[in-house]
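Take this structure, written in structure tokens, and hold onto it; I'll ask about it next.
All protein chains but one are shown in place.
Going by the order they are written in, the chains are A and B; count residues from 1 in each one.
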Amino acid sequence: MKNYTRVVFSILATVVILSMLAAQCGAPATPETIVETVVVKETVEVEKEVVKEVEKIVTQEVEVEVVVTQEVEVEVEVVVTATPEPMAERPAAITIVDTNSGANFQWYWQNQVIPAIEDQLGIKVDYVVSKEAELIERMKAWEAGEGDSHLLFVKPGTIPKALGEGIELETLYPEKLDVIPNMEKNPTAYLETVLGTPIDGKGALYWRSQYALIYNSEYIKDPPTSWQEFYDRRDEWEGHIGIVRPDAKSGSSYRIPYSFLNAYVDMVDEDGNAIPLEELQQTEEWQDAWAKLQDFYTYGKQPLPAEPPNMFEDFNAGDTWISFYAMDYSLWSRHQGTMPPTIKSGFLAEGMAAGSDGYLIVPAGIPEEYKPVVYDVVNFLLSDDQQIRLITTMWQYTGTDIWDKIPGVVWDTIPAWEDMEPARLRIGNSEVKEYIKEFGPEELVP
Amino acid sequence: MTLARKYLNAILRSRKLLIQTLLLCFALMIFTPFLMIVLRSVGRGWFGRLWLPPELTLDWYRWAVEVTNIVEITKNTLVIALLAVLMSTVIAIPTGWALGRRNIPGRELLMSILLLPRMIPPIAFALGVAQIFYRTDLINTHIGVALAHVSICAPFAILILSATFEALDERLLEASGVCGANPIRTFIHVVFPLILPGVLASMIFTFTTSYNEFTLTLMTYGKDTVTLPVRTYLAIGEGYWEVTSAMSILLIIPSIIVLFMIQRQVAPEKLVGGFKGV
Partner (left out) sequence: MLKRGSKARFILITLLLLSPGLLTFFLLFFYPMMVTLTRSLRPEGEQIGWTLEHYVTFLAEPRAREVILLTFVLSIGAVLCSVLLSIPLGLALRQKLRAHRFYRLTMITPRVVPGLIGALGLLLLFGSRGWVNLFLIRFVPFVNEPISINYTIPGLILFYTWLYFPFIALTTLAALEGLDPAIEEAADVAGANRWQVLRHVVIPLITPAILAGSVLTFMAAFGAFSIPLIAGGNHRPLSVEIYRQIDFTPARWSAASARAMIMAVLQVIFLTIYMRVLRRPIT
């Protein structure tokens, strides 16, 4: 017994000493890197100017002397010879923080996207999963120009929240079109507003996620095709409808009631502008729709699931038969075997909310020398090749409008975009969304 | 007579059987949750009300390893725990010695003040710790998270060590002095072996506390200091509990090793860290 004590203690002591040594090795490294970055900063600035000037010359030359093709070629060569040297000074590694992806897309990032970035751009990527609130708190604490999360992949709601917290983001559209030419293929409406709030081109659209009716065909043979039908036939599925609580963190908390209300009330006018909530609440349609919504909640599986994972547990147990959730999640889960093979998705005619569209944003507070690298990565992520991989591997609608380039077999698995787009409901009235989140727990939860 | 004895024996034996059954039920209550995690992590197509998964697979483990940076997270957790153990022990040895071996007026009061961090819910001062760390750039550093852990690990270590030092027999030290040993020799040959089990116990318990600490980590972690409890929390929120289960199984292994060490080395009773005042 005593001997054993000694052995264990000596092991512990060695580990402690080793970790002390390791800590000491780690400590002095920090000041050195600070010195290094300072040096890098200077050279990068010089180099950027050079590059910009060269670029200017090139574009000027091109514009003026289009006829003289030889001249252009010579100038292009200059660019090529000019870039390799400063290329060496570019940061070779960036950090991508992801607050949007579930486990399925985390797998996709880790296994498909990041190796591709490393292969094709030669940039090492540190991929980190985080949460929105934590990310925003960390960013608020950054010193200007010292941010350490260079490219963020976020839910649409994060952009207005970050801006509201005074965090500055780079305006990518249209200012950075010259370095991210692929953003041209993003639909402009998505770059101007999200969830009814203007974002002024602060984010690039990586993917479009779509909500749809999901149901277990083992229990439901003829699913509803519209919200009104869904509501009228609620008796058939009493206690088996999955509705996530309105105060959940997940976006399904407001997307379900918003889409439901949308079937009965117009919440935006013809120009797409939000109708003020007070005005809406005066109308009979709204009051009627709200009463129906309250009634609809009483037909849900009780207690209402606090977050989507709980709802999916109910689905797998056979307690919940029908719900409204992100299509990619349910399709992927069925494919992977984490949801029953009898899960199917369907259309609801009046409109189905857009899901958590994936936006790439670049905080202004990161070191300047990182920005060109990050823009390259954004441009790469929006390239046709990457976007096609996204839809063929993950069945997620692409952020860029390149529908004619997508292989036709994709549409055997998911509805074609031209069918989906008319039913796609972009949330345009942020007031209604906030109202649901704030008063939903009292008014809607039975 | 013999018949009566037989009956008596039978009753006695059945009573033992009853107790054994009760204990078995108890063990089941503790271990089935883990069994459920194991089953969930290797099952596929386990829907509806089935007792066992119809199909076995190791896919979720592959997925867990590919999605989460298991190595990085384990490294973070261990480095933070070791730093916290080291700091707590360094802090607790002198303080515990003073509390255990010196006559300090108001010793009980001092002790309960030092133990206050274990009485107040950690989330209350975690809020303050987070705000201080944001200001001082300690957020998202290993040493920062470890420091946050020290706030609850150190009181624990002080408690255990002061009890250990208190139990040292003064006469042994005197005897050693009488035999002509100088203080350093006394320490190495007499005191050190005596306090070793106590120090070891405190180290193991601070290690466990830090390894499992969630509240303070959640408030102070950053992208480079994601630890096991935080990653588990993030994964539970994402759905795909099959993958979460696989991840948990992979990350729980160090805890089990510690469990064995505790059983072998020290009385588990110390784990509760009781209050003398009560």
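One rule holds for everything that comes next: a residue touches a chain if its C-beta (ideal position, glycine included) is under 8 Å from a C-beta of that chain, and two chains touch if they have at least 3 such contacts.
The shown structure was predicted, so the numbers you read here are calculated from the model rather than taken from an experiment.
Only one residue in the set B:98, B:143, B:168 or B:191 touches the chain that does not appear here, and it is B:98. Here one chain is not drawn; of B:125, B:221 or B:240, the residue touching it is B:125. For chain B, the list of residues touching the undisplayed chain reads 16, 19-20, 22-23, 26-27, 29-37, 40, 48-51, 90-92, 94-99, 102, 104, 110, 113-114, 116-129, 131-132, 147-148, 150-151, 154-155, 158, 208, 211-212, 214-215, 218, 228-229, 232-233, 236-237, 241, 244-245, 248, 251-252, 255-256, 258-259, 262-263, 268-269, 271-275, 277-278. By the touch definition given at the top, chain A reaches the unshown chain through residues 131-133, 136-137, 158, 161-162, 164-165, 245, 249, 303-306, 310, 313-314, 316-319, 445.
FYI, only the chains that are shown with their structure count from here on.
We define each chain's centre as the mean of its Cα atoms; on that basis chain A and chain B are separated by 38 Å.
Those residues of chain B that touch chain A in the shared complex are 44-49, 55, 57, 59, 63, 66-67, 79, 82-83, 85-86, 134-135, 139-140, 143, 196-197, 200, 203, 221-223, 226, 234-244, 261, 264-265.
The touching residues of chain A, counted against chain B in their complex, run 4-5, 8-9, 12, 15-16, 19-20, 22-23, 95, 97, 102-104, 106-107, 110-111, 126, 128-131, 134, 137-138, 140-141, 148-149, 249, 307-309, 312-313, 316-318, 329, 333, 336-341.
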